[in-house]
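Only one protein chain is missing from this complex, and each of the others stays in its spot.
Let's turn to chain A:
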């Protein structure tokens, strides 16, 4: 390959960070360990296969493409690739490393009994995984003079991640700052995940919900493989309505109209005289202005 061609290929290369859900409870590993293999844990193998194929396709698409893979589980998040052992970008080597790392993780932490311990939340730590992925992108972007980058999150199950809402939204705005779009794929039959929809909406990515594990690969390759430039040319991915309702700080219920404290922005479904978060005495809307201001005049 001559220099000019090399340069052109290099300049088109891009980076993708993939966040993989390794939650043993969601995938049904725990059940599978004691009893027969359930169909759910079968689906993990299927999903992992699909993801690895997706990663290989991405790496083979353009010379110089790079990939970061982060695994999210209930005890934290782990960078599966690149590592100190292998940091190259040969598709087969990358796949082997990811499989080996997941095997190690399963043996050590993921099948540990502490994971089912009631004291820890059973959801995967997507906020940690996403912030690690973004830190990696931030570093690679500054090293490689602004190479285009994207992020793909793969999640199993319909858990709403309400405890991670704030850090996840911050991740979305951090991604927007880096000009990184976030794609989300949710393996779930019934419900959408609002926080993922909002993250996708903030960054201009693609959200899809896969109901059958067998169709995961097809979804990944058709909707999530094309880069931002190619997406402009391709026909639009069917979008779903985005639920951006707020949660009342007092009753923890979702609401589409609420009252917001002007001091700390806590949301309340009903009028309340004192903000429970910042303890400010609140003037209710539609009441005459307080006496203090008048005296000043």
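Just so we're on the same page, a residue touches a chain if its C-beta (ideal position, glycine included) is under 8 Å from a C-beta of that chain, and two chains touch if they have at least 3 such contacts; residues count from 1.
Convention: contacts and distances are computed from a predicted model.
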Candidate names "Oidioi.mRNA.OKI2018_I69.chr2.g7310.t1.cds", "Cytochrome P450 49a1", "DNA-directed RNA polymerase III subunit RPC6" or "Dynactin subunit 5"; UniProt protein name, chain not shown: "Oidioi.mRNA.OKI2018_I69.chr2.g7310.t1.cds"
Sole contact to the chain not displayed, among A:61, A:93, A:106 or A:247: A:247
Interface with the undisplayed chain - residues on chain A: 75-77, 79, 82-84, 125, 127-128, 131-132, 134-136, 138-139, 142, 165-167, 169-174, 177, 198, 201-202, 238-247, 255-265, 267-268, 271-272, 275, 278, 280-285, 289-290, 292-293, 296-297
